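Below you'll find the structure I mean.
FYI, not all chains are in this one, though none of them got moved.
Note that the chains are named A, B, C and D in the order they appear, and that numbering of residues resets to 1 at the start of each chain.
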Amino acid sequence: MSLINKEVSAFSVQAFQDNAFHTVNKEDLLGKWSVFFFYPADFTFVCPTELEDLQNNYEKFKAINCEIYSVSCDTHFVHKAWHDHSERISKLEYPMLADPTHTLARDFEVLIEEAGQAERGTFIINPEGKIVAYEVNSGNVGRNADELLRKVEACQFVHEHGDEVCPAKWKPGEKTLKPTLDLVGAL
Amino acid sequence: MSLINKEVSAFSVQAFQDNAFHTVNKEDLLGKWSVFFFYPADFTFVCPTELEDLQNNYEKFKAINCEIYSVSCDTHFVHKAWHDHSERISKLEYPMLADPTHTLARDFEVLIEEAGQAERGTFIINPEGKIVAYEVNSGNVGRNADELLRKVEACQFVHEHGDEVCPAKWKPGEKTLKPTLDLVGAL
Amino acid sequence: MSLINKEVSAFSVQAFQDNAFHTVNKEDLLGKWSVFFFYPADFTFVCPTELEDLQNNYEKFKAINCEIYSVSCDTHFVHKAWHDHSERISKLEYPMLADPTHTLARDFEVLIEEAGQAERGTFIINPEGKIVAYEVNSGNVGRNADELLRKVEACQFVHEHGDEVCPAKWKPGEKTLKPTLDLVGAL
Amino acid sequence: MSLINKEVSAFSVQAFQDNAFHTVNKEDLLGKWSVFFFYPADFTFVCPTELEDLQNNYEKFKAINCEIYSVSCDTHFVHKAWHDHSERISKLEYPMLADPTHTLARDFEVLIEEAGQAERGTFIINPEGKIVAYEVNSGNVGRNADELLRKVEACQFVHEHGDEVCPAKWKPGEKTLKPTLDLVGAL
């Protein structure tokens, strides 16, 4: 079975944000949209460019009431150290979640057991705490924050307009479809 | 565990293409790149726009030695009928796979048991028959063939250049990264 | 054990009839007679002649308070499309049930697992929702609506006259038998 | 799963025919067509009319190389006694199989456990010993030897002409269908 409609399991992890440590748990996801953005490890190569790409779009995500959570299997101590020492990472404003127990990576089924690291998995979670879209790339191919934003917007649209659907490449403002009997076989 | 690096299981299904029926099986995937493009059902709404979007890019996929396979749980008889009667679908040139036994939908973990249909799942398969990237959207959000093409190209690049990685949003021609010790913490 | 006297399991499926979609479930069977008429797949060969044969007798079935339900493992979208595009099928007035989850085919034990299709099975169901007669042919031999009608009538007769039985080839109006001790060994 | 294509299990039973007892076993079925005609009990009511109906058509079945085997859970002693004392039964020329161990009734899934009798089940068996069509009525509704003959003929036709199928009500001499791509959706 796919992970679509899977409700995120209860969790409680340490996060680093705004030069402080705090706890993030499942309840924090309810009532707003979230993106869980897994990457293999701090202090590595592709990751910073992806995380920077996300930061560059962070305002747009905030504007549509969607929080970004980056996640790796490193500790929050390491997140702080990376933030302190990397120029790119020091710009990040969204919370960086620490998953040294592999709890989140297992729950979202992206743990690479033999490495103790996570695959590059991105998950869009709706305000009820359920996964509505996701994407997983093998470790050395970078993701695209623009396409992620488009998908969050489409998910939000169909979440609000239950009787309409978004065609391929739909972006806010474009036409959507209302499924009716007459459309069967007519498209 | 994620599906990354999962080898596609042996299968043999009916396909409709070029106004003919033929069999497609796992061996057909080996030695070239493939995209498995699942959608819920023939004669429905979002699906035609996605399938048309793919067809519009079909030449580009062919040019990089990547075959497109659309898959639904309908029979090959239904694929032919849809092709006969829908203007959009009649343009499709790539093979349409029939999965009435749910074999493929189960193997790629996109079967919706209670509906007997597949989620909108896209899978990039390398010439060794292993999944290297995938994406699953809930049923009413359309996909984007341009981003799919970008990801196939990035996957091909790292497949050929084992020691380089593609940063966020990378497209052919852009710079890649060579992971070295000096880059640790330097990006 | 045979399926005689088996009570149909609870179900709820999509049906196409009168150019509309609606839901049919077990409760709809109670209080009247029903025929479940399984066939392998929409848009195929023997099936249309059988379904047309049934339609030609539909008035007679309605006259004796017996509903006809055709069933295949195709979706209701496909039923509509077939109805739209096939001259024979466009005449059908009885409900066409969609069984893409294979629920009905499994419950009546006619699912061909390796094809994801149903055998040509016909089931007569009494007003208590129990099977009283059935027939299964391998996939390429057509059925006979006249004989089916005769059997429904005979089933109805013995359902109402518990102490009489119908001899071979009995049709309404012909003599029946009352089993009494004197008849033992006398026929 | 249905019984279509089920191979009859090995068996060895006593039979009464031509005023003699002999053994019938699975090997006797191979290389010719067979009908297994189960009925509840000797010396009962509906049964004789059905068995007489079969006898009246016995020559036609023989003409198409199809043997008839009637079967009940009574012993061969009882078959002989019935044959001796019933006018109708005394005409029977085909073998009457004795199944007091319930072996056949169980193998064909028509045993009524709580009665120690068989349902009225008819089975057409091909020369490879496999069931290709069957029919089961509840105990008090008689069968129709004419329709049975039609079905054996249709089964024989498709057995010999693997690429043709018999439409509804087909009888020898009438047109059959050759399934081709062009017929998809065209009937």
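What we mean here is this: a residue touches a chain if its C-beta (ideal position, glycine included) is under 8 Å from a C-beta of that chain, and two chains touch if they have at least 3 such contacts.
None of these values were measured; they are calculated from a predicted model.
Undergrad: With 4 identical chains placed here, how many copies of the sequence make up the full complex in this file?
TA: 10
One rule holds for everything that comes next: only the chains that are shown with their structure count from here on.
Undergrad: To the nearest 5 degrees, please report the angle of the rotation taking chain A's Cα atoms onto chain C.
TA: In degrees, rounded to 5: 70.
Undergrad: Averaged over CA atoms, how far is the centre of chain C from the centre of chain D? Could you give it in whole Å?
TA: 22
Undergrad: How many angstrom lie between the centres of chain A and chain D, each centre taken as the mean Cα position?
TA: The computed centroid separation for chain A versus chain D comes out at 65 Å.
Undergrad: So the centre of each chain is just the mean of its C-alpha atoms; given that, what is the distance between chain B and chain D in Å?
TA: The mean C-alpha positions of chain B and chain D differ by 51 Å.
Undergrad: Of all residues in chain A, which are in touch with two or more distinct other chains?
TA: 184-185 - these are the residues of chain A that touch more than one other chain.
Undergrad: Can you check the complex and tell me which residues of chain B touch chain D?
TA: 19-21, 77, 80-81, 84
Undergrad: Looking at the complex, which residues from chain A come into contact with chain B?
TA: 1-5, 43-50, 52-53, 82, 85-86, 88, 109-113, 119, 121, 132-147, 150-151, 154-155, 158, 164-170, 177, 179, 183-187
Undergrad: Over in the complex, which chain B residues touch chain C? Could you list them?
TA: That would be residues 41-44, 73-75, 77-78, 80-82, 84-85, 99-102, 113-117 of chain B.
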